[in-house]
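All protein chains but one are shown in place.
A, B, C, D and E are the chain letters, set down in written order, and residue numbers restart from 1 in every chain.
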């Protein structure tokens, strides 16, 4: 369990230009290359599709806040026992929420985390999508609308849970190892930010 | 449960050109527009990412056969109770496997389906990725290698299960209705094909 | 998984007269002998008890419609992953409901099927009996009464779920193979009927 | 929870002759009328089918011993939380096994009961049929054959588990109350027998 | 499964004085030495801590009755399949409740036991603590308060379920055998008492 992935990590120089430059941009912003970028690179088409999907849902403005989006990732990834996603997105959540404790709280038991009623409702819904999506009903939509969420926001919340259903399974398939840097990011009040595109 | 989706279906004419032409191509090949294309169209970036991902894994040659790829979709989608995916990919599986009974067999209980030992092992693995991916071990890889699968084949099998973890959750979120055409496709020996890109 | 059953199929001529004539009647009505009749025949007493039980609950008039009775069979048999019961009773359901899509809808996820509120309530109850009958309470009875069901109707709904708890386990024990004929029955609007006694 | 059943108990005198005489015979043998006979009597056809089925499997000689048959009932009924079946068949098991502790041991955790390896294998199989029959494989058959069981014995073991899948669900549907007599039967070494047909 | 425990049973004479005298007191009161005392004795510090904890919660006056405390033990121990705790505390429950049937009823399915609404609410809560304590919410507290329970009573109910979460796991680890005496205690109306400290 010491390698970055069970699958090959390609040489950066051998990668297609668009992938190489995406990785270079993340590297510059974060100061290191998150392992997820290295691990998917041997499949360029899937790399492009995955990160396009990711950016469309996680880097979006409006509706859900970026911290709320990351909470969904952390809560559902923890239920799927995904080492990489909990650690890496836990770091991003701490930074985006500007709160050093929230990621661990959400990962261990979001029912006991310091959340607003709206955040709690979002996570109830996301967890339902993650674990028994076939039982989602109109009642769930009504609850979320009661917290001011639009149809587009509900789609976003469900879609982030769905995307990490994929991402968690891929990371577990690879036994993808989180970079050590993620474990300490955002744990101190003074902690300074990870770039918007890094994960 | 009578609408195509809980979310809006955009007017075809209002869609970006690349999406409109993808839909037109499927329409021509299949003779109808599978609802999945209509339902994702109001989110063009996610539409592009999803179908790019789909094509990279399902339309690929070599390694797993196309029928084996569809078996993974049907077996895991059934466990997730995804109406659209079981019906639509069940149709594609019947056609690609040239076997009118296989889709229902795999959907209900793949352990009692008429499969080769290799197919059985592929589905055991795909179901494990779908349901408890964090327990995937080197032993699972060894079993699949024993059936002649390469690392790339194993990635494909796991990645298809992971992609439909996403797809099933999205379809359930939308309550996506399958087109009536899918129910009867490929059920008769003489049945003629649905195009490679249609789903 | 190619044999009709893991257990012996007796020679029709060697069967007791009452069993042979029951099978002959089904054969004439349906045009083929459903495998369930062959597979239970080596145990004449259990054959008689099972079909007597079956007829008392499934061929009954009044209260639940015959289509509603078959919906219970399909919904609960699918959760038990019973190849034979889902395929054979799916065919009967299509015919009795005069609806080509309803059986697959109910088998995959009855929560997304086109059902009346009463039908939905019946299936909620039947699934509860199938999966956690010890939790059935007076509240469940009250809900069903609210949909116009009598005590006798509630018994019928619960008893059908209970009978197929038995039937599914027996079919799985035998690895009972459905006849190919069932897969296509009732899938076209013009489809004509399977006899009342055939299964 | 004080009534015998949630459903009506018919007047004995109003019952069909065959049912009345079956009940009279049990009454004479056991010294009381087990509630199961009263509770099913308002449905004469189902009463006849159920007890015919029951006798065919539980009162049979050869192959499995009668105590082994009752162990299957107790072990699986406990997992289904069936008040009536655990108490009534627990009493019968104590008597047939001539062992005052075995019924409670099997009901609470058969893995910690004083059983022979053959009995343990029978219960492993019966529990599998009760809880996940679709996963029964040829390997399970091979294990049982290794303990000297024939195909007929395996059918019996599976069929008893299947019959009580039905019986447990019916008893839970009725909230069927066990007779107080059953609780103490067979608990003392000197305890004398309950008749073969009483349950 | 015939030994008292998988772990060593020390010689009584070799035990520390406080433990030996505790055992002697129980022996005198109950007429036999419950095996739990013998089985923990080879770990004197854990013996002392466990029985101190036990007495603080089970032998306490006021708030919950002693019978209610034993009901919690029996209901949760049954769900954990703990042979020793169900049998031994079932005996104590029969005696404390002065009711020969209640222990078996609660062990098999407390939802079908003859309980007061308050007792039913206590067991609902205790089972939730036993099985999914992380989901306990303020609503659960409100329900119990509605049945007249104080904060201290709620702590007691939850703490007894928690203590037997430990006790059940230890007994299962040891495969601890219940004394034969427990099986018959309190089963007859005339049954006379087991001492307050015996278990």
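Everything that follows uses one rule, which is that contacts are C-beta pairs under 8 Å (C-beta built on N, C-alpha and C of every residue); 3 or more make two chains touch, one makes a residue touch a chain.
Computed from a predicted model, the values in this text were never measured in an experiment.
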Displayed chains contacted by the hidden chain, counting the whole assembly: A, B, D, E
Listed residues A:58, A:160 or A:175, member touching the removed chain: A:175
Touching the absent chain when the full complex is considered, from A:104, A:131 or A:152: A:104
In chain A, positions touching the absent partner: 1-2, 78, 81-83, 86-87, 100-101, 104-105, 107-109, 111-115, 172, 175, 180, 183-184, 187-188
Contact footprint on chain E, counting only the chain that is left out: 6-8, 43, 45-46, 48-50, 52-53, 56-57, 80-82, 129-130, 133-134, 136, 138, 141, 151, 155, 158-159, 161-163, 165-170, 172-173, 175
Sites on chain D contacted by the missing partner chain, in the whole complex: 109, 111-112
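Criterion: only the chains that are shown with their structure count from here on.
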Same or different residue numbers at the chain C/chain D copy interface, by half rule: same
Identity of the chain that, by mean CA position, is farthest from chain E: B
Identifier of the chain whose CA centre is least distant from the whole-structure CA centre: C
Cα superposition angle of chain A on its copy chain B, in degrees to the nearest 5: 180
Chain B and chain E, separation of their C-alpha mean positions in angstrom: 52
Shared interface positions of chain D, touching two or more other chains: 81-82, 134, 172, 175
Graph class of chain-chain contacts, one of line, ring, star, complete, other: other
Interchain pairs in contact, sorted by label: A-B, A-C, A-E, B-C, B-D, C-D, C-E, D-E
